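Excerpt of the complex: some chains, original placement.
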């Protein structure tokens, strides 16, 4: 039924497209993962201060970004932010052009989307902190800050790690949507290739395999990190 | 085969453009209209007896062939340029338009008037255009390919690219629009490309039935009428075809 | 009337959770270097008294003085820190930090809270672990220790702070008799060295052996307070008599 | 200042209220300074964006199609995910391992790519005994979205089942229950409560992902947004995007809030 023809892989143009595509996918995923994790940590940290106006802003940010499609967020950033004034003058042609390239738009959208999810994850890690641990810290005379840094943050990080793994692998998968705003990543070049050689099925299968492999490597590394950070008798990784 | 299926279901499923005036686009009421839409309706009438027995499925360049191949569509009338590579995966109907190949739309001030000058520069384009690989491989452009024309025009206006490469006629019509008066055709087309409908590889019976319908339309001068209706410049090619078809 | 030598002085404290009154006017005085046991049926408010004593739980009415601190008037976490440095607590559920080894659990607070020298603290911590016979488990995480071992780490952790007062909440529950005896010896030694202890326990033998006086709580009140010999031999209150009569 | 007396929650609520008010004011000011023209365009296209037809009836696409798509996919995903989840918990390796592989494959592939793949793997028509059963793109989109959702849901089920204390298994076993009975009477009734928030979160995620269905060629709100933008001016673009973003937000936000409330309620009954 399926007779798959992969002879097109011999074409050097396609080969270089695939390589560039994978490199750009990795770049986009790495940048947005790191940024999302940082946003998540800072956001959750800010929430522990319990400053009402700051918390309201963070909550708004989280809800807006996690309740709208990242695809739409990227399109919005790409097509409308420059209309709203984010422009620079191109020194080459003297014309004004958008400040943010397609790649920047995708990276920023994905970071914010992932960051919103990460804030939630870290926040819930801090919230599920056993009351007993907090009391022990209090009883030993820790100040609120010292208690947070020395005791709660390390434990919360550990508790949040599985959720973070989910978010980062989700983010990695979402990078494929950046093809829609012409970021030259894997999915974009996949489109270029099958529009050229019409071997859609073969191209899609290859792309699927590449993505699954890359995401599996990511989740494997995160699982290693979980195990490395584990302390006996706590969480799943220990047992 | 497909023709039987069409008759059985009593409806022709056609893939058309919705963002490609004058061939297929949405009017202010949100209806799909255009040169190729009229053609498709005509074909439906010929095959099934009524213009109404038709389902218009919006497609873009990058998905039209897949939709056809996977059985979603019976036929496409979607500004499909005839090329050897495509002929390997689908069958073309008789061609009904011969348009100039790609040209480049750029701001009035642009000094890039030769194709070779675009090497290494960002140029907007559309995913699924038959000349895309030539642009990157031969001219060395940094092609930024969008899914739809709307997006590509938008990106050109934003100066995300120094020009937009696309079918000459469409771009020429664009320069006539009030918002596009300070744009010009910077690089001229280097070839002419005929356009035809597409059916699945091996759908010979359907292809012949459609060909017959198109010839009939040409003979009745319908295509010239539609040209006028949708403000297309009168093309010699269509007039020529109408003459030969009428003579038969 | 104030006892001049009293280290801890609790007067008429009340505490309720919603409509449920847990403490109904508790009075208690503990002199420096004394060990006081609190016994009583489950749910009678024993743990709550300890929690109030080091400010983990605010009270509704009454006064608590520990050393020079007026606990009931300390409102912020910050204001309570000097109190906490002076009063340590060993919890019913141990509450060790799961992400640190036994040794680190003991060393953390003196270094991080009191700012003591690391080398000196490590030396002290190792001595304390030896004292509770856990020198060989210094590098185990709480999850790798048995209940009795965790309990002893918790005691060492409290002692490492070199407090004036330690509050023990059911240190012996779910320990086997041998370990109970161990803990008893440790505490007795500490008291002889001048430490003040308040202990909550279900183990009558333990209360008899360790304490200078014993309090019996019921329905949020202290209904009897006497030296252990008198308390166990001649309880005056009928409720105490009934309770002690049940002991096997 | 008066706010100094307010409690934390009251303060936060009032800040959020102020933010909402600021947005409303901004819209009014913008409308007064020329934005009304663009909003009018949005108004004209709104029925198209919502239902896919210019006068709002019949429903052939648009945002309502996204909603229908999400509901249909969730129904399929719940059924598939339950089977997959229980299969990954099976004791026999012949059932567990394949289920585990399939689940991981689906979980690790991007939704967009899976949806694309569905386009080519499933035919548009199936012929059985001369009957033509059409397989419209809507169905393909449903399956394409349901597959990754099912894989995620099976994880939710697994997580919930495994979060039940092992003592419950031992107690039930020692009372003589069979494995099937233990699931039926003891584990699933308890796990069910813990699954609901995860299920709802997943639904919100799925709703958001329906935007990707534009690649299957169905007239979802994003496809329509794009085609209608062809007829609109540059400035109106912003207003159109904001409108569609708001549609998703307005639909998903209440679900997410409700899910979180349930999550908190459930957290308490860990035994």
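General remarks:
As written, the chain order gives the labels A, B, C and D, with residue 1 at the start of each chain.
Convention: a residue touches a chain if its C-beta (ideal position, glycine included) is under 8 Å from a C-beta of that chain, and two chains touch if they have at least 3 such contacts.
This structure is a prediction, so every number in the text was calculated from the model and none was measured.
Per chain type, the number of copies found in the complete complex of this structure file is summed up as A x1, B x1, C x2, D x1.
Simple rule for what comes next: only the chains that are shown with their structure count from here on.
No other pair of chains has as many C-beta pairs in contact as A-D. With centres defined as mean CA coordinates, subunit C is found 85 Å away from subunit B.
Averaged C-alpha coordinates put the centre of subunit A at 19 Å from the centre of subunit D. Centroids of subunit B and subunit D (each the mean of its C-alpha atoms) stand 36 Å apart.
Among the residues of subunit D, those in touch with two or more other chains are 120, 234, 237. Residue positions of subunit C touching 2 or more other chains: none. Every pair of chains in contact is given here: A-B, A-C, A-D, B-D.
Residues of subunit A that touch subunit B in their complex: 13, 79, 82, 90, 93, 95-98, 102, 180, 182, 188, 191-192, 194-198, 200.
For subunit D in complex with subunit B, the residues that touch the partner chain are 48, 53-54, 119-120, 123-125, 132, 137, 215, 217, 219, 223, 226-231, 233-234, 237.
On subunit A, the positions that touch subunit C within their shared complex are 132-133, 135-136, 138-144, 146, 150-151, 154-155, 158, 231-234, 238.
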